[in-house]
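A single protein chain has been omitted; all remaining protein chains appear in their positions.
Lettered A, B and C in written order, each chain numbered from 1.
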């Protein structure tokens, strides 16, 4: 009997110190050997000429996420809507793009507790092929939720609480946010924060709509960088008061990142995430005829090419140390996606979010490594090691090391690909990156020792994804 | 008949460029000549050996200010309380300390408009001897107030709107603050802001009280610098969004001042004020047995001696360019002042504020000029020229120049005085500066050509103060 | 007999606090009264509709300056060259432009002492009509010069030592510069410094010439901002070591100014000067056919329009607080000026310097005040008050105040003028600002009570200028 279930042979293995040419021996889903010239395993995957990277960890994506009242805050008695990306389609898309684990979001509905939502969401997530962990969204921080329910989800291994400082009806007041911070601190959780100023966006939006400026492009006008900087500083200041670590989600501009850098220099445990859209898309993309701009609408808004350069600089300085997709797809066609309020809807009534699960790694690799903006080591840390560590998934996930889960992306660094929606293999009917040229592409994906994608073809049994329970953070 | 009503002879006159030895000829309440060897006027004031400074302008003081429900937010049906410092006593105190003009506050009561409060307050103010102008406090920014009433008060020459970001029930939400900013912008007003985070202070206060930490010194614990920095950044960011100038009141610490400096470097019209208490008092002053600490309780809280040094640096850098008293006195004795909730009241229930109208100039001169921290020019700008300009009172007020009102403080720069409450000549039964040694003292005060104080003796007829109507700001 | 020799009537007088409408009474060359409606003097100058400003002080100009071996460092036995701008022509030009006092440079020749050069230069300067003071250049800091001679010139009232960190053969080594700093400190002098790195420029120049890149435009290539930043930081660091105040001359770029700002924030007595050429001319101006670019060649080199914006910002922040002309003219025609080494000379052999004595105030007023970049108060401080104070000429010079010298520029703020060389009234045959449009122009100049220019016509007797002896600095 072969000593290994799978041997990945002859690749340039990313070890965190550049690459090493060696074979990888895998048994029972874990890496058990890194060596020169391993004997064959039951299965062999030839990696000659390829990079072997840790499978991507996308610590911020919205998959099959239920929402009461729809995604645009119409609230009221509207029934539950479920995001059209299922755990099965998301798994396929993730594997196609070299990603093997995600952290997604359990909702809370105002007026209700969090336990029922977790029960429901656990069932949904269990049907996919990806490994997964959860952020628990808190929209109604009652005493019962904070005192009774949060300790229970922590016991399950859910170790991050997500809050919104904007969006109707999700946003928390400063008082509510403080309560979440205190609860997180008591329970050893990270708090992740969507930072934009609610009142400022509301005021701007009402003024724009009152002036008849309703097209998708006005979405960007409704939320300029200053509203993101304000909320970022506030989120940090209140966390500083409570002495609670936070991660600032989807930083889109240098002035918000600068607040994070200042906090880090004060010695605070504050981290910043950004996403490919803030390195490649611009507000101008929303300025298309008719409804077309809706395809690029997400929050914070895409900015400018000058801002992209500044965000890259913040990545290089280490201020922003995680790159996720913030995958949150709504199809452009049909009546339940972007057009849920009609194709003439004012920007306020169009769901926010874009798909990016499969595109994340190729775009970051191509724009980052291939274009010389970052090193391969930095790429690996941004997309796998750092999210694993920050989310409490390391050392099991996020690196290629003996003992770690055998989650791998075999990467052809020279392969040139033109992005199309078909390549994304997701449920959404478009990609905002359609037509983009990338250099570097995942040609095989291994999840816990199983070869789940080769040359774009995904093969994995629904229900094989595992829940990743997390312990207390190193960082807290 | 003499050419001049009054000649001030032989002083070192502060002209904005150091001092010049010359006489000052005054007629009709205005300066009509600065010259060597003027002929005698009807009256002559010998100033040999003295500095002649512009009369102080205290652009932030609370005088005879009515409050519904008391100063500590007990709200409800409690009847109106009026601050014990009347315009007559305040005028006496101001003249004793070399100050000739003030800007004080017209209240607004939630659920009511602002016009009735102005009518009342105009009557009160008219009884004093000081020249005065008003900030209009906005606590309930209804459409009627903003659209109909504000234009009317602007027409009267009230050109600044004051908002609180903390204090129950005064604080505004971000939405309300944005409305005030927009209204100010439309009407050519300055907005002045008390910057502390309401929710953070509330959370801290409740936690302290729940833990039995109720003594006056815990006031400082309830509002550390970070809550001031947070609100300062937010106040600026929202003003930046609206493009509306603001003045940040009573900056107590470098980290809040740094936010102002950053805004100024972005080219914003943001100014910062500080007060003598933030240069001389500390949180430790509130740590006295029993009720004694209440005498030093104001908001923001006094900080530390290290912080004093940093605030001086921010003055020297020009980030903080106005020094006012934030005079807001409550007697320590009796039942209507500091002890309104009893002498065992928890810190939350003790009125905030300290008296400082008479002490402002001597303290700033002594700690600043006499100790070499600032120049005489800087002193004059901080206490007279800059507030006059920022409040729209220049060129009539704030400088010694031909054509300006003859408001003067004759100053003995060598005179050493030990501060006592008697010297303050105010209505309050104590001064927090009792026993402090100062070098430099006002020996005579002239208000519009009338010698209203000599050697500490104030002589002025109640009702002789004038309302100072202001035009649109230069700075807006 | 009239009480006043001259009355300037009805102008808007710049007092340091904006302007005041008043008359100015002058007697014995000094201002003795500022008043409404003065009686007529022996002479009356109507100033209705005009600004009345302090006469300009140009604390950095090269007038009739002797040089041994020419201006381009050919050294050796070459006889003495004298800059073609005499004190008479310079006085005419200065008065034409609203300037009434200058500080110019006494040379030192290597191998010789400084006293002989002063004797010669005093004679030259005494022939002009401008009031004048001297900087003493030190190029050979021998023990005799430093120990014996410097105290003698200080006793005469020469209170600033000028050093070059670049230029053959003028530049000092770090060791020599340290000796000058120490001597200045002992004697109560300011040290003024030309900051560019000698070795870096030499290396770049040799490389450019070796590559055949000899045209005037390569002057800019030979001395990029980094060589100025380097020398600025070094000049400051060594002054910091010795605790000696310095003024950094002709700052051309933000990165050098930033070093000054950093030093000021450390509490050092370091000041920065800039010049109109760094706000209006660019390196591209030197890129003209043939010899034409030589007209714009000065050191540091003009930069870019983007840099101009940054230098304005440094002025507004107060980092750069003096604007001088660095007037150092060489005619474009003839054989002794710019073309001294021939009209095909490589850039290295073309004298550095441009004329600007008359253009300084109009350009700064127009680009600064008329275009809204600075206030009138800032203009007055930059061009008169600050140089007077820093050079130890205040309170006699630099302001309009009772007791000060009656040096005035009557300014028409609305007058539009196209600059031509004829308007400059200097000895040089061109102005680099030919054709530039300005708004704001001096229509009369008064020097110690004498009307020395009206409507461009200068009338003043050679030999009427006075030497301005200076006492120890306030600032040291």
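Operating definition for what follows: a contact is a pair of C-beta atoms (placed from the backbone, for glycine too) under 8 Å apart; a residue touches a chain by one contact, two chains touch by 3 or more.
None of the values given here were measured: they were computed from a predicted structure.
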Any idea which chains on screen the missing one touches? A, C
Taking the entire complex into account, which one of C:178, C:261, C:284 or C:417 touches the absent chain? C:178
One chain isn't shown here. Among C:227, C:254 or C:297, which residue touches it? C:227
Which residue of A:6, A:22 or A:361 touches the chain not shown here: A:22
Among C:238, C:295 or C:406, contact with the omitted chain is made only by C:238
Spell out, residue by residue, where the missing chain touches chain C. 173-175, 177-179, 182, 197-200, 202-204, 224, 226-227, 229-230, 233-234, 237-238, 240-241
Which residue numbers on chain A touch the omitted chain? 13, 15-18, 20-22, 25, 32-37, 265, 317-318, 385, 394-395, 398-399, 401-404
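Simple rule for what comes next: only the chains that are shown with their structure count from here on.
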Taking shared residue numbers divided by all residue numbers at the interface, is the value for chain A and chain B over half (same) or under half (different)? same
Note: chain C sits from chain B at a C-alpha centroid distance in Å of 42
CA centroids of chain A and chain C: separation to the nearest Å works out as 60
Just curious, how far off is chain B from chain A if you go by their C-alpha centres, in Å? 51
Among the residues of chain A, pick out those that touch two or more other chains and give their numbers. none
